[in-house]
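The complex appears here minus one protein chain, its other protein chains still in place.
Note that the chains are named A, B and C in the order they appear, and that numbering of residues resets to 1 at the start of each chain.
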Amino acid sequence: MVFGNCGVLLEISPAKGYVEMTGIDAETSQDIAEAINAKGGRYLEAQVQGSKTQAEEGTLVILAAGDRSLFDDCQSCFKAMGKNSFYLGEVGNASKMNLVLQLMAGVTLAGLAEGMALADRAGLQQKDVLEVLELTSLACPTILEKGKAIIEGGFPTHLPLQHMQKDLKLSLYMGDQLEQPLPLTASTNELFKHAKRLGYGEHDASAVYIRARF
Amino acid sequence: MVFGNCGVLLEISPAKGYVEMTGIDAETSQDIAEAINAKGGRYLEAQVQGSKTQAEEGTLVILAAGDRSLFDDCQSCFKAMGKNSFYLGEVGNASKMNLVLQLMAGVTLAGLAEGMALADRAGLQQKDVLEVLELTSLACPTILEKGKAIIEGGFPTHLPLQHMQKDLKLSLYMGDQLEQPLPLTASTNELFKHAKRLGYGEHDASAVYIRARF
Amino acid sequence: MVFGNCGVLLEISPAKGYVEMTGIDAETSQDIAEAINAKGGRYLEAQVQGSKTQAEEGTLVILAAGDRSLFDDCQSCFKAMGKNSFYLGEVGNASKMNLVLQLMAGVTLAGLAEGMALADRAGLQQKDVLEVLELTSLACPTILEKGKAIIEGGFPTHLPLQHMQKDLKLSLYMGDQLEQPLPLTASTNELFKHAKRLGYGEHDASAVYIRARF
Partner (left out) sequence: MVFGNCGVLLEISPAKGYVEMTGIDAETSQDIAEAINAKGGRYLEAQVQGSKTQAEEGTLVILAAGDRSLFDDCQSCFKAMGKNSFYLGEVGNASKMNLVLQLMAGVTLAGLAEGMALADRAGLQQKDVLEVLELTSLACPTILEKGKAIIEGGFPTHLPLQHMQKDLKLSLYMGDQLEQPLPLTASTNELFKHAKRLGYGEHDASAVYIRARF
């Protein structure tokens, strides 16, 4: 997309800016930034947080990092996509923030799946668990929507399971670079990997429940 | 409290009912139920879900199981404590439900701590993480309040860490009885145990962050 | 066996000694010791380390704790069973030592199973892995015998899988009492629990491989 014969880099000049909106890791983003800056262009990485539902509702969150003036120029565009955008400083910070959030979402989701599996095994009604969850301080869209998906089965894809697993892998890679142990993320990654091998890679991430009930 | 010379059991008769509101496991609850039923009394187990904050706000959730008529008789009393009460059927179900919810809360909290530790190590501002979290589908009181506690340090006790660890241990025991593997809960339990050994057993459960930053 | 109407305790007198040779935890052993000492008898706990093969070969290891003079009196008997016996001091130490060794054996075995599963998936011959293992510094009877069992399948019982899982659970309980986190033991315990649920509880402990290949 950026480099190569047909890459955007050929067209970059001091008058131009480039906004990278696909999910990439911090290092790749820094490589692109360097190449674009070398030709005088402005660069912004913009990572989008949210599911299909949030995209439809226009409530995506945009995490941006890099050239501040380009971020300001993109405001009207970002506002059309999501209610909020954040400027996080130097190139790489947006993808790092994205991975931190995905790590938390992945662990929470796998914990929900494990609890739902235990509830079922213990003879509790999962719909009772969900009804109670709605009233507790864990009530958030992720837990309520994914809890519903677990009860209904089928797992229509909002966020593909293999996409979640890839992000967990990247956050572990980031932890490895920084010498930050992440034991829970590592365990969670293996659970999603297992669900992927059971054939649920293209289903919704909530299909990690299948593995928990195995 | 129930058995022994001064236990309530001595006073139980067909006209009396007994409501157990302390956190006990399903088996103990069943033992008490049997003893009370044998003397003609009614028994209800009622587990309270919620933190100190929710107690102050009167938004605790009451999970009850056992004698249905006794549950109905207690309604006015339960309403004073929390906005909602659930009747979950046979004795033991309330404590099982409570452990399922604690398992989910414990895993979510440890995942939050691990993400916050990674963010810090990666040079991100934790207050930025929290600000973004508020806009994502993970926004729930547990994540936002505990995220705030992690940033502020100090960890004043809402729910003692050792209490959370005890509940994780009981949920693992429940999984063991039912032959339900709980790999993430097991990892999480070790993290809380580690935080306990580091001297944070009587601090708030969010102090599991200390271990993650170690 | 000890307590109750037909228990050996009734027959205990200052002239008698009692040797407990079944696998019990440290606390139970201490209870028995107290009861026997109260009647003037001598008490020794003796835990046997080893598999069916070692029993046949008379190479079992006997771990004993409690009354030293009773240990000395039992020497001829112990020598018939195994080539070595150890006196480990106060009551409880033999069962603690036994759990430490079972923890190490369980983790090593689950690691072997995981490596064998990866080898197979990677297209390597498992018999090549075993042949190489024999020449490395990991070559020990456990790894070589269990590696052979994994290749042959069938898993005829030398040490029942559910027995290993029970010991892992007891070692985690011991860690919990001592506030010693045991993350790897906790993960391993869940793997054996999973194999048990898949129906391999009465097969040999090496059947933990089945779960790894799942």
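Please note the rule applied: a contact is a pair of C-beta atoms (placed from the backbone, for glycine too) under 8 Å apart; a residue touches a chain by one contact, two chains touch by 3 or more.
The model shown is predicted, which means the values in this text are computed figures rather than measured ones.
> Based on the whole complex, identify which of C:117, C:161, C:195 or C:210 touches the chain you can't see.
The single option touching the absent chain is C:117.
> Pick out which of C:33, C:88 or C:161 touches the chain that's been left out of the picture.
Only one of C:33, C:88 or C:161 touches the chain omitted from view, namely C:88.
> Which one touches the absent chain: A:42, A:146 or A:196?
A:196
> Write the list of chain A residues that the hidden chain touches.
169, 175-176, 179-183, 186-187, 189-191, 193-194, 196-197
> Could you list which residues of chain C touch the chain missing from the display?
Residues 49-51, 54, 59, 61, 63, 83-84, 86, 88, 93, 96-97, 99-101, 103-108, 110-112, 114-119, 121-124, 128-129, 131-133, 135-143, 145, 171, 174-175, 178, 180, 182-185, 187-188, 191 of chain C touch the chain absent from view.
> Please output the residues of chain B touching the missing chain, sorted low to high.
Counting only chain B, the missing chain is touched by 183, 187, 194, 214.
Operating definition for what follows: only the chains that are shown with their structure count from here on.
> Which chains make contact with chain A and with chain B at once?
Expected: C.
> Would you kindly tell me how far, in whole Å, the mean C-alpha position of chain B lies from that of chain A?
That pair's centroid distance is 29 Å.
> Can you check how far apart chain B and chain C are, centre to centre, with Cα atoms defining each centre and the answer in Å?
Roughly 35 Å separates the two chain centres.
> Can you compute the centre-to-centre distance for chain A and chain C, using the mean CA position of each chain? Integer Å is fine.
Centre separation, chain A to chain C: 45 Å.
> Quick check: what residues of chain A touch more than one other chain, meaning two or more?
183, 187
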